[in-house]
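Dropping a structure here in structure tokens format, bear with me for questions.
With one protein chain removed, the remaining protein chains of the complex are shown where they sit.
Let's turn to chain A:
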Amino acid sequence: MSSQDITARAAPRSHRKLPAEVNILLVLIGIAVVFEILGWIFQGQSFLFSWNRLKIMILQVSVIGIIAVGVTQVIISGGIDLSSGSVVGAVAMVAMSFAQVSTYARAVYPALTDLPMIVPLLIGLGCGAVVGLINGWLIAYTKIPPFIATLGTMVTVRGFAKWYTKGQPISFPTEGFAWIGSGMMPVVIFILVAAIFHVAMKYTRYGKFTYAIGANAQAARVSGIDVERHLVKVYVIAAMLAALAGMVVAARGQTAQAGMGLAYELDAIAMAVIGGVSLNGGRGSILGTAIGMIIFGVIISGFTFLRLDAYYQEMIKGAIVVAAVVADVHRQRKRRKTS
């Protein structure tokens, strides 16, 4: 490459060389500083320098963060997954029913002895995989829009969760199963999952294909990628991560209810969008979503810290998601104009 080529094109866009995540990180720092200042003004104390508050904040968002790792992959592939909240509820129920202590009088399966933790875990992941297969198959092969397909499974799977014990909650898990939700375990699991899929999205063929399909499915097909089969994989992984999140929630609360995980899918999508994942597909990263998750957590815990009414919190949360999408659309339009 000649030096002339470099000088000709590089000069005006040198600022773009920074990874996209840097901008999101700046937003995070900005928001944290705002809350810090508001904290001193209204509460007379620091917002950030409270180990306990930070711990609670990160624990609060980690479970949904696990879902967001899967949802990020779906959105990068050009789709959307609305079923994850229902998967949380259904898998919490099913896994819990296999994780109950055998001496408990109201066990769902009284004949079972105490099973090792791995059994309910695998059953739960299996259930997630089934929902993911249905989602993926519907989207890839019947060509119905992902929004509709996963809206359908969202309602159906929630119905299954209620039917499973006719609405009764399931309690008393074995110690082994309860362990996965104890202490800082949700955060550890989130970090593991995020690290694994960060690597997968950046360095493996799976990740490259996911980006390619989201960027231009037709071009991906012509490149020799089996687009349909790959999409099924993406939706299976997303649903299995939602299933994992469901088990973590159940283990943490030591109980499972059919209504668990309600609207988690929206929070997960919000984290991804705030983290710079484009709803048009082909753009974004797991790292971005992780930062988006923390922004989400800072906003929620910041509002609580400022004693803002919970109703206002929800309204503002909605507005933030819309603002993030508007920002994304605006970026796309600007890009299209310059190119």
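In this section, a contact is a pair of C-beta atoms (placed from the backbone, for glycine too) under 8 Å apart; a residue touches a chain by one contact, two chains touch by 3 or more; residues count from 1.
Quick note on the criterion: contacts and distances are computed from a predicted model.
Chemist: Out of "Oxidoreductase subunit alpha", "Chemotaxis protein CheA", "Transcriptional regulator" or "Ribose/galactose/methyl galactoside import ATP-binding protein", what name does the UniProt record list for the absent chain?
Modeler: "Ribose/galactose/methyl galactoside import ATP-binding protein"
Chemist: In the whole complex, not just what's shown, which of A:175, A:226 or A:314 touches the removed chain?
Modeler: A:226
Chemist: Among A:54, A:101, A:151 or A:215, exactly one should touch the missing chain; which is it?
Modeler: A:215
Chemist: What does the interface between chain A and the hidden chain look like in terms of residue numbers?
Modeler: Within chain A, the residues that touch the unshown chain are 1, 5-6, 8-10, 13, 16-17, 203-206, 208, 211-212, 214-216, 218-226, 278, 280-283, 335-336, 338-339.
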